[in-house]
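Complex shown without one protein chain; remaining protein chains in place.
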Amino acid sequence: MAIIEAPAPDQLALPSGEVDTEFKPAGVFTRPKSGSTGWKSWLTTVDHKKIGIMYGATALVFLLIGGFEAILIRVQLWSPRGTLLSANTYNQVFTMHGTTMVFLVVMPIGAAFANYLMPLQIGARDVAYPRINGYSYWMYLFGGIFLNTSWLLGGGADGGWFNYAPNNGILYSPSHGIDFWNMGLLITGIASLAGAVNLIVTVLNMRAPGMSLMRMPIFTWMTLVTQFLLLFAIPVLTVAQVLLMMDRTFGANFFNVAKGANPLLWEHLFWIFGHPEVYLMILPAFGLVSDMLPVFARKPIFGYPFIVFSGVAIGFMGWGVWAHHMFVSGIGPISVTAFSLTTMFIAVPTGVKILNWTATMWGGKLRFTAPMLFSIGLVTMFTIGGLSGVTHSVAPADTQQTDTYYIVAHFHYVLFGGAFFGFIGGFYFYWPKVFGYMLNEKLGKANFWLMLLGFNLTFAPMHILGLQGMSRRIYTYDAGYGFDLWNKVATIGAFILASSVFLFIFNIFYSRSKAKSLPPVGADPWDARTIEWMIPSPTPEYNFDPIPTITRVDDFWYRKYGETTDGKLVRIAETDDVVQKRSDGKHIHLPSPSYWPIVSAFGMPIIGYGLIFNLWLCLIGGIIVVGGLYGWALEPADDPDAAHDDHDPADHGSDDGSAAAAITEGADAGDVATEKEPETVG
Amino acid sequence: MSRRSLGLRIFGAAVFAIIVALFAALIYGAFQNNGKPLDTFVPNGPSSQEIQNLVIPVFAIAGVVFVGVMGAVLLITWKFRTKTSDDPEAFPEQIHGRTGLEIGWTILPALILAGVAVGTVATIINLNKKVDGAIEVQVAGQQWWWQYKYDLNGDGNFDGPEDITTATEMVVPAGRAIQVTTTSNDVIHSFWIPGLNGKKDAVPGLRSPLKLEANDPGVYRGQCTEYCGLSHANMRMLVRAVTPSEYESWVANQLKGHAADPTDAKALAGKTTWKSLCAQCHVIKGVNDEKMKTATVPLTSGVAPDLTHLMTRGTFAGSILNLYDPVDPNDPSVTLPASDVAAAGDPGAALTGGTVDTSRVNRVSLEAWLRNPAAIKPNYAQGGRGMPNLGLTEVQIDELVAYLETLN
Amino acid sequence: MANAVQAHESVAQADAHAPHAHIDHDTNTGISNTKLGMWLFLASECLLFGGLITTYLLYKHPLEGPTPKEIFDIPFTSTSSFVLLMSSLTMVLAVSAIERGDHQRLRIWLGATALLGATFISGQIYEFTVFVREGLGFTTSRFSSAFYTLTGFHGVHVTVGIIMLMSLVLLSLRGKLPEHRSETVEIIGLYWHFVDVVWIFIFAVVYLIP
Partner (left out) sequence: MAITSHDPIPTSQLDGAVKDYSRDKVYVLTALFLGVLTVVEVLTYAFPDFPAWSGNLVIAVLMILMAIKFFTVVYIFMHLRFDKPILSWIFWAGLGLAAGVYFVVMCTFRIFWPGSHG
């Protein structure tokens, strides 16, 4: 916000014909005061770090919910003819498990890292639109809660996370579950879209001096790619969901076969979104690992440009492979062949990444800390998922594999063994930076081994279950098909996996209580490379003081170490001398908190309930949303009492008079909100 | 690594050993086909064989890469680990990349995949080749069973008097190609007989081709693989490959109707019950096939399975229950040993219209089904999707079974 | 070796000397955040409208009910399309006015743009009522569902645009839109023009192509 709400220089302002000093803010609502404590500060915060923490914490809560659903699934499948869940409940549970894990756990953890880390990695004060950032978070939270209230209001969605038409129609799924699924994901979709615009602008516009694109940390690069994928993928899902809503709520014929609808339309729209979705879940974890491996190998990443461009290539090629989810749907041999080939070759940039990571470790001095173990876990487990992925790309093979447990194994190796291992590693790595204390290393290593064991016991047997013909999404199986043994192994594994997640949560609290008796953790506990480690831990509210000037990749590392011409590394400065000292930050201009993001976000689930139960509720929700957006637009751009930069007194004159900029930002939010207009209007 | 973390190291080593053992067991298990009825690695037809011929080398390549990468990572983590004796301020050589090497390992996988691509394209072309003189069968999925219509005279129409409509089981002659067309009466299903070919979705409003051919006579089981709602798990299918001569007699029998009343009084009473209750949804050719054309029952999914030749099938209720052969009386579902599942439910002479061996009829399952279908196969009978609980008395059930046993 | 080390040392000192006064006001691309954000949003809107248009093209031949050919009133729609097209002209004139500091003209052109937009929306509402009277309800056929959803979605975008334009007029009237904020007008103009180009596409593909 510092940027858009900054005043105009005089030479441009003066010829306006209107005297600047008479220029009053449009604002009529007071903003909450800046301050970093108290529960209220969390509700009104626009600080990317707090929002990042809230994303992470919320995602972990949803992880427990989704994990509980997973345990229910595994217990049901422990033996033939399991009786824990009825068919109906089971179908809801696996649908909600998939939906929760994808939309409410993995994506938001990516968003948590992107929010917290990316501005630090590029040396920015905050994201481009701090209030929209808060809005994104609240939309995600309310969307997630809305989705899960379906359990209390007539049952969850029962169509699978992919919700194929026409099974998602009112005729075949008359309960409100799918309505909740639809509205909930529309709401979180708005959050993702707003977040994508926000983060892309941040990366493109707000880098520190000298931080050219090719000097950015790889996590930032992957965030950029990810957010572009979101930017373009979310609208496609929105289209599909709007069509579905029109069908279910207003009797349209988009998926009504009797009126000539083609059910494959849903499949295409869903997977055009769905496949980039897969990459946008995995790429942030790739970014984290690419930043962590060099730290613990004490070597630079092997082939920075290759790692970066392979990530970009994955993002780009990810748009040309969606129909590999539809090899058996009857799209015809030409389409099958084309998509089979594109899918095969997306393995190339992925393979490049694996090999470059391996080469990064080669010749290094490897320190097997918890983050390093999780990183290696990702490299190996993702390799398995990648290889089974290649076997799917072979379309004739896929006709035997698709919709069996072999696929379930594959994508869990990719999303759990890939994305989630990377994220847990990232939690261990960045915990000191965020909270100022280290997570216990021994518990961390135990956590890794337990998770690796549980993970493999759960999902490796699914490969063979699938190849032996066990279909996906079945609530029961009969004896005599040979599925008993490996299902039992998988269920045992699931409990081990659950215990490893609890060990992680235990570690958080255990380490926090222990941390009180330990010396405070320094700015750079890992001897790390990227500039977020230059600033004190936990990160000060103002991030950097001063903003560093970047001269190369791993800038912070090369402030500590020099590299001789023959590649030898020598220390040139003590870490304590190059890291920044905590300042009072009084002279730094930070965006002010605001009530309006949470207020206007709160209207959305009400509109959602309205579309399901009573259209009058939509009116109430709509008033809250629109009122919230107007309040947003009319709020003073800044807290006049907040600290300002004192270096440029000229700034002061009109600093709080930037109402039009506030309108611009408000208007911008309004634009983002057009995404949801079909709900308010339709 | 201090001595204090010894326990952790032992734990890590143990986990590592377990995982290695797990993968060894899985790979071993993959090559054990103890008659697992849905195993994808036991091809018994030209199409599935074609797929197998492609899958094996692809899995082999994947296996080599797997071993290579895992080996490399293990080797590297061992070789380059920090030892306690190392100087903490000593650094490894700083390598920023080797462009040549990286281009190499970009091109190498691309080349390997190009090879795989060639095989893939060739296989896709082969699998989609039309076979002349194939038997045309339309397979329609419905919540939660399959309907088969044979176009015997090849006129492109599946509902002529010369054509056959049957359900649950598809009878085919071994060694002869079947051109299947999949479609659906309600939601998307997927038709999959792993032993004969890959799967093909049955999409409402769409007709998709699938080639099937069994090399040998036998029973080939399948499972619906596209999630299709409540009882998706209970939607199975079965292809019964028989000798060409058996097939001819089967066809001849299927073309007949059942106009004549059964001689047995109990069965006759059963027929009355059938006509008053079951006939609202089911068809027995020669009994109520005309009525079905003007049926007023609001069936979301069209119609219920054709029962004209029920006893020629080995299974019923979407192939989840065996119509023949004893089962554990305490469990109406099939709980026979794995090796028996493939062969279970043999209708014997009844297949071609011969006498029904009533001693072998699985009355336990049949009666349980009539007592309360939803208890065995959850459904939405009130929404017209699935068989309702008709509230039959035990006497009625007994009579009905007696009547059904005459439907050969 | 000494040289290399020297170089890095000087780098490490660079921040202190860097003129950080304006650092957090710079944008790397030279484009303001708001404008960049608007373009990103418009780029993503392409995927949204693309999906709706694809759906329409897939479903444009109904199995029952009126067909597009029977129901479209091309002269009427051409007129309203022309109105929307001309609102783009008034929009750029508004941007041009505020850049010159001509606040009077700014308000006139913004008002004219909003008025033209409102005319277009009225025409659309009228068109819909006529269609419904001729038997093309929302649920009549796959064509009707796709048509109403696509054009309705566009209409909602126009309506949002009108609300934003009116807000700008109000701000300007209250003297809260000085010309160093001309970018605000320009950005809302971008949105308005985008809505117009979408209609250019819809008009040709939905109405005119037989």
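Should a chain be cited, it is by its letter among A, B and C, assigned in written order, with residues numbered from 1 in that chain.
Heads up, the rule we're going with is that a residue touches a chain if its C-beta (ideal position, glycine included) is under 8 Å from a C-beta of that chain, and two chains touch if they have at least 3 such contacts.
What you see is a predicted model; the values in this text were computed from it and never measured.
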item: Touching partners, among the displayed chains, of the absent chain; value: A, C
item: Hidden partner chain, touching residue among A:Met118, A:Ala157, A:Ile178 or A:Ile272; value: A:Ile272
item: Touch with the omitted chain, as defined above, among A:Phe68, A:Phe250, A:Trp319 or A:Phe602; value: A:Trp319
item: Candidate in contact with the missing chain, chosen from C:Leu42, C:Ile71, C:Val132 or C:Met166; value: C:Leu42
item: Selected residue (touches chain absent from view) among C:Ile31, C:Leu115, C:Val132 or C:Met166; value: C:Ile31
item: Contact residue for the chain not shown (choose from C:Ile71, C:Met86, C:Val132 or C:Met166); value: C:Met86
item: Interface with the unshown chain - residue positions in subunit A; value: 3-4, 6-9, 12, 204-205, 228, 231-232, 236, 260, 262, 264-265, 268, 272, 319, 323, 331-332, 335
item: Chain not shown, touching residues in subunit C; value: 22, 25-33, 35-36, 39-40, 42-47, 49-51, 53-54, 57-61, 74-75, 78, 81-82, 85-86, 88-89, 91-93, 95-96, 99, 179-183, 186, 189-190, 193-194, 196-197, 200-201, 203-205, 208-210
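Everything below uses one rule, namely that only the chains that are shown with their structure count from here on.
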item: Remotest chain, subunit B as reference, centres from CA atoms; value: C
item: Computed distance of Cα centres, subunit B from subunit A, in Å; value: 38
item: Contacting residues of subunit A [partner subunit C, same complex]; value: 2-4, 6, 8, 12-13, 15-18, 20, 22-24, 26, 124-125, 128-129, 193, 196-198, 200-201, 204-209, 211, 231-236, 238-240, 242-243, 246-247, 250-254, 256, 259-262, 265, 269, 546-549, 551-552, 555, 558-559, 561-566, 568, 570, 572-573, 578, 589, 633, 645, 647-648, 659-661, 663-665, 667-668, 670-675, 677-678, 681-682
item: Touch list for subunit A against partner subunit B, complex; value: 80-81, 86-88, 91, 158-160, 164, 166-167, 171-174, 257, 260-264, 297-300, 302-306, 328-330, 333, 336-337, 340-341, 344-345, 347-349, 351-352, 354-356, 358-359, 361-368, 376, 379-380, 383-384, 387-388, 390-391, 394-404, 442, 445-446, 449-450, 452-453, 456-457, 460-461, 463-464, 467-482, 486, 489, 561, 563, 567-569, 571
item: Subunit C to subunit A touching residues, read off their complex; value: 1, 4-5, 7-9, 11-12, 14-16, 18, 20-29, 31-34, 36-38, 40-41, 43-45, 47-48, 51-52, 55, 58-59, 62-64, 101, 103, 138-139, 141-142, 144-146, 149, 152-153, 156-157, 159-160, 163-164, 167-168, 171, 174-181, 183-184, 187-188, 191
